[in-house]
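Handing you this structure, nothing more for now.
The other protein chains are all here in position, but one chain of the complex has been omitted.
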Amino acid sequence: MSDAALTQALPRPARLALGETATAWLLSAPAIIAYLLMLLLPTLATIALAFTDFELGATGFAWIGLDNFAEMLSDRGFMTSLRNTIIYVGLVTPGSIAGALALALLIEAGTRGRTFFRAVFFLPVVSLTVAMAAAWQYLLHPSIGPLNAMLRVAGLGAPEWLSSSSTVLLSLAAIGIWENLGFNLVLFLAGLTAIPRELYAAAEVDGARHAWQRFRLVTWPMLGPTTLFVLTITMIRAVRVFDTVAVLTQGGPNKASQVLLYTMYEEGFTYFRLGYSAAITLVFLAIVLAMMWLQTKVLDKRVHYG
Amino acid sequence: MAERATPLYRDTPRLLLLALAGLIMLMPYIWMVAASMKPLDEIFRASLTLLPERFHAIENYGKVFARIPVGLYLWNGLVVCGGILFFQLLFAVPAGYALAKLRFPGKEFVFGAVMLGLLVPPHVQALPLYVAFSQLGLLNSYTALIAPFTISVFAIFLFRQFFKSLPDDLIHAARLDGFSEMAIVWRVVLPNAWPAATAFSIFSVVAHWNDLFWPLIVVNGQDYATPALGVMYFRSAEAGDDFGALMAAAVIMTAPLVIAFLLAQRRFVEGIATTGLKG
């Protein structure tokens, strides 16, 4: 583009009052200061803490190298927490993605009620998570909850959803799917509307008679980037699960719903073992980074067609 | 090409499926509102009727207003979310502009730092920040609630992308007209980036209104509790006994954002979609 080349070769038509560099730094200064104070330093501090045995209120602390991490590996509580988090992510991710895609296709398939249904499914995203967790507690209550009331009427059992270690993770995952569906739905809707209509017409003329053929030939390939983005976002949101656990189960019964962030919270702010908690935080960070790396390196190329 | 509506009879299966899914989706809300209007004995009866036999809403909601300072919590939520958004925009917009439109040494480095920051979830900073605020005696204050979030690398990234797409000539014309660089940021560039600004604002408010993790850490007691924390306190206090009042509290605290959403639905949805697509 010759214009860009020209403006670089010739002096700028309008001079800035200060030098350009000074102006840029001045404009960015507040952000940079906040970044240093609130992001960089604390992160470095966390990394440092992870290698100490610092406890709040203790007089001193010692560098203990990798001892915290060794403790994690031998701590059954932590391993349970890690395992639960992985199971939770493994349930919520496919559930909320497949559900959102199916609903998005249904909504896009016709013209009636698009705005209405989109609002209905998006409601959980703008609802106070804690409040809705309380509502779920009522809904899933073993004795007075409407869900079990309905199941009793149908003659099926009345499981203790949130208070039984065999069903608690499933219940939390169901709530997690409910929470994430709307967000993913909106992203899929945006992706679907971006597909050029003419591709569908071409597919029809080429002989794709059924909706399934058109889905495979046009919709699914063109949704590639969106799907990948939704996948990453959902996994990261799922791994961050905290609110429902804090409100509903506090990690119980018997650590059956203990998750990574709640363990980190407990160790850090209930037991004040900040060093250990920092180590857990680093594990959490590593998982998140691994997920993002997966997106960029492995899948990104396959999904963008130029 | 204009889309034609499929005839109603062909559309019915789709509408039925969607309605069914929608009903399941709305279950928590329906029961939440229903229970908030029932007296305790009806709730414990566990019947499947939605409407209360005895209309107990006034008592339930009254209890909530009497027991917890609803107004205070909502006010705190407003101050915190508003404060966070204010500072986020204040810091991120000029920085985004500098990264998008100005040339200076170290630009790549700064942008790299921004991208790196996107990778790190806020929970990583929690521990040291808590210790720092504790040492400074700033726990239980608006400062503790707002300060950590004033830096939003996501906002810087979003605004940079958006500003980049604005024509350079717009800036040149403004400079020739005599605008200072600061004025250009706020009076020329930002008004032209309105979609990005509203999108981000919605995203930020929703995220921070909902946040439980950080308020739980830095706040003790009612004075600075956010709505999320307020509901949690109420729940612990009631220990699961008075579901009617608990549901009423949930309704009250959820209502503001839900109402805002229903009124400005398109903006919300566009906001999430835009931030999603750019991210």
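Order as written gives the chain letters A and B; numbering starts at 1 within each chain.
As a working rule, contacts are C-beta pairs under 8 Å (C-beta built on N, C-alpha and C of every residue); 3 or more make two chains touch, one makes a residue touch a chain.
The rule we apply is simple: contacts and distances are computed from a predicted model.
One subunit of the complex is not drawn; among "Formate dehydrogenase subunit alpha", "AMP-dependent synthetase and ligase", "ABC transporter ATP-binding protein" or "Spore germination protein KC", its UniProt record names it "ABC transporter ATP-binding protein". Within the complete assembly, A:202 is the residue of A:98, A:156 or A:202 that touches the hidden chain. Shown as candidates are A:87, A:217 or A:236; the residue that touches the absent chain is A:217. Although one chain is not displayed, its contacts with chain A can still be listed: residues 196, 198-199, 201-209, 213, 217-218, 221-222, 224, 305-306.
One rule holds for everything that comes next: only the chains that are shown with their structure count from here on.
If each chain is reduced to the centroid of its CA atoms, chain A and chain B end up 15 Å from each other. Within the complex, the chain A residues that touch chain B are 7, 12-14, 16-18, 20-21, 23-25, 27-28, 30-32, 34-35, 38-43, 45-46, 49, 56, 103, 106-107, 109-113, 115, 117-132, 134-139, 141, 143-146, 148-150, 153, 178, 181, 183, 186-187, 189-190, 197, 229, 233, 236, 240, 242-243, 246-247, 261, 264-265, 268-269, 274, 277-278, 281-282, 284-285, 288-289, 292. For chain B in complex with chain A, the residues that touch the partner chain are 1, 3-6, 11, 14-15, 17-18, 21-22, 25-29, 31-32, 35, 43-48, 87, 90-92, 94-95, 97-99, 102-105, 107, 110, 113, 117, 119-121, 123-132, 134, 147-151, 153, 156, 168, 172, 175-176, 180-182, 185, 206, 209-210, 212-213, 216-217, 227-229, 231-232, 235, 240, 243, 246-247, 249-251, 253-254, 257-258, 260-262, 265, 268-269, 272-273, 276-277, 279.
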